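Please read through the structure below; I'll follow up with questions.
With one protein chain withheld, the remaining protein chains of the complex are depicted in position.
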Amino acid sequence: MNQTHKPHPTPKQYVQIAVILGILTAIEVVLYYTESTVGVFTDPLLMILAVSKFVIVVGWFMHLRFENSLVNRFFAGGMILALFLFAIVMLERASAIFFFS
Amino acid sequence: MGDHGYPHEPTGVETRKLGMWVFLSTEILFFGTLITTYLIFKGRSFDGIKLEEVYDIPFTSVSSFVLLMSSLTMVLAHHAIEKSDQERTSIWLLATALLGAVFLAGQIYEFTEFYHKGFTLTVNIYGSTFYVLTGFHGAHVFIGVILLIILWGVGQRQNGLSLDGGMNLEFIALYWHFVDIVWIVLFTVVYLI
Partner (left out) sequence: MSEDIKEKRFLTIFKRPSSTEGIWSWITTVDHKKIGIMYGYAAFFFLLLGGLEALILRIQLAKPDNDFLSAAEYNAMFTMHGTTMVFLVIMPLSAAFFNYLLPLQIGARDVAFPRLNALSYWLWIFGGLFLYSTFIFGSAGAPQGGYLAEEIGWLGNAPNGGWFGYQPNASFKYSPGTAMDYWALGLQILGVSSLVSAFNFITTILNMRAKGMRLMRMPVFTWMTFAVAFLLAFSLPIIAIALFLVTFDRQFGTTFFLTEGGGDPVLWQHLFWLFGHPEVYILILPAFGMVSEILPTFSKKPLFGYAAIVFAGFGIAFIGFGVWAHHMFASAISPVAQAGFGLSTMVIAVPTGVKIFNWLGTIWGGKLNLKTPMLFALGFIAMFVIGGLSGVTHSIVPADTQQTDTYYIVAHFHYVLFGGAMFGIFAGLYYWFPKVWGKMYNEKLGQLHFWLMMIGFNLTFGPMHWLGLKGQIRRTWVYAEETNLGFWNMVVTIGVFVIAVSIIIFMINWIYSKRKGPEAPMDPWDARTIEWTIPSPTPVWNFSTPPEIENLDDFWHRKYDEDEEGRPVRKDMANQLLIDLESDGLNPKEHIELPNPSYFPFILASGLPFLGYAIIYRSLALAGLGLLLLLIGGFGWALEPIEEEEIGDVEDG
């Protein structure tokens, strides 16, 4: 059952990570309220924040950063495939509206 | 399987853990389809009530924070079992389940409010896509809470989780974190953007 035991973060580090996540969430909420000032940057910033939180949870809490690369590739593969396929579907529907309406 | 002569896991990843990662990679497609459906319709204009008119961002933010923290307690439970600290494992497992339940309660409260304000499943496409997307996520959280409680229960019965139970915890932890990251995306895409 014991694989090569990769280094685990300590509980203290986990709490620090959680604090960072909390701060990122707080920034997201602030951005929502200051949309009029931040303007067109709001959405991209929100997406960056969401992606950062995503990566932090996957990398540290789900331990993917310390795992075997095989498992990393599965997850990355699924993500890339999903992004690719759904981007095409959304683009197609958007362009169809453009061409046919 | 306990067979001698058979190499143990040539990939170096424990078999059940590998299975769980494969499963989670496919769940990405599952939620991806739901999110895509949501986004395709979001851009279009139609009559009727919109989510922006009924939601309560502060409330949902707190909910989101609760779910995030449940990931922390989950990972602390995992850490505890690695250190064979059965008592702590038990506490953190229960804490995670509790936080998950609080999140669900928040969702139920929210949705009830939305319904009262007229934002229902069938009022328009916006309602349909919203409820199906967040509903599926909620169902996943619910299943996760059940799994956590069962695991906690097994630990109580046996006076601790065995070695094998330790792998089960890791297994469920991965599922739980996944449910959390889906919400991270959902909160941004559905509520904030």
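The letters A and B name the chains in turn, as written, and every chain counts its residues from 1.
Rule of thumb we're sticking to: a contact is a pair of C-beta atoms (placed from the backbone, for glycine too) under 8 Å apart; a residue touches a chain by one contact, two chains touch by 3 or more.
None of the values given here were measured: they were computed from a predicted structure.
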Legend entry - Which of B:T37, B:S90 or B:Q107 contacts the chain that the document leaves out: B:T37
Legend entry - Contact with the hidden chain (one of A:V15, A:M47 or A:L85): A:L85
Inset, instruction - Identify the residues of chain A touching the omitted chain, counting contacts across the whole complex. - result: 1-2, 70, 78, 81, 84-85, 88-89, 92-93, 95-96, 98-100
Inset, instruction - Go through chain B and note every residue touching the omitted chain. - result: 1-7, 9-11, 13, 15, 18-19, 22-23, 25-27, 29-30, 33-34, 37, 40-41, 44, 46, 81, 84, 86, 121-122, 124-125, 128-129, 132, 150, 154, 157-163, 165-166
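Methods note: only the chains that are shown with their structure count from here on.
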Inset, instruction - Determine the centre-to-centre distance between chain A and chain B, using the mean Cα coordinates as centres, and give it in whole Å. - result: 15
Inset, instruction - Give every residue of chain B touching chain A within the complex, in rising order. - result: 9, 11-14, 17-18, 21-22, 24-26, 28-29, 32-33, 35-36, 39-40, 43, 57-58, 61, 64-65, 68-69, 71-72, 74-76, 79, 82, 163-164, 166-167, 173-174, 177-178, 180-181, 184-185, 187-189, 191-193
Inset, instruction - Spell out the residues on chain A that touch chain B in their complex, using ranges where they run on. - result: 1, 3-4, 8, 10-11, 14-15, 17-18, 21-22, 25, 28-29, 31-33, 43, 46-47, 49-50, 53-54, 57-58, 60-62, 67-68, 70-71, 74-75, 77-79, 81-83, 85-86, 89-90, 93-94
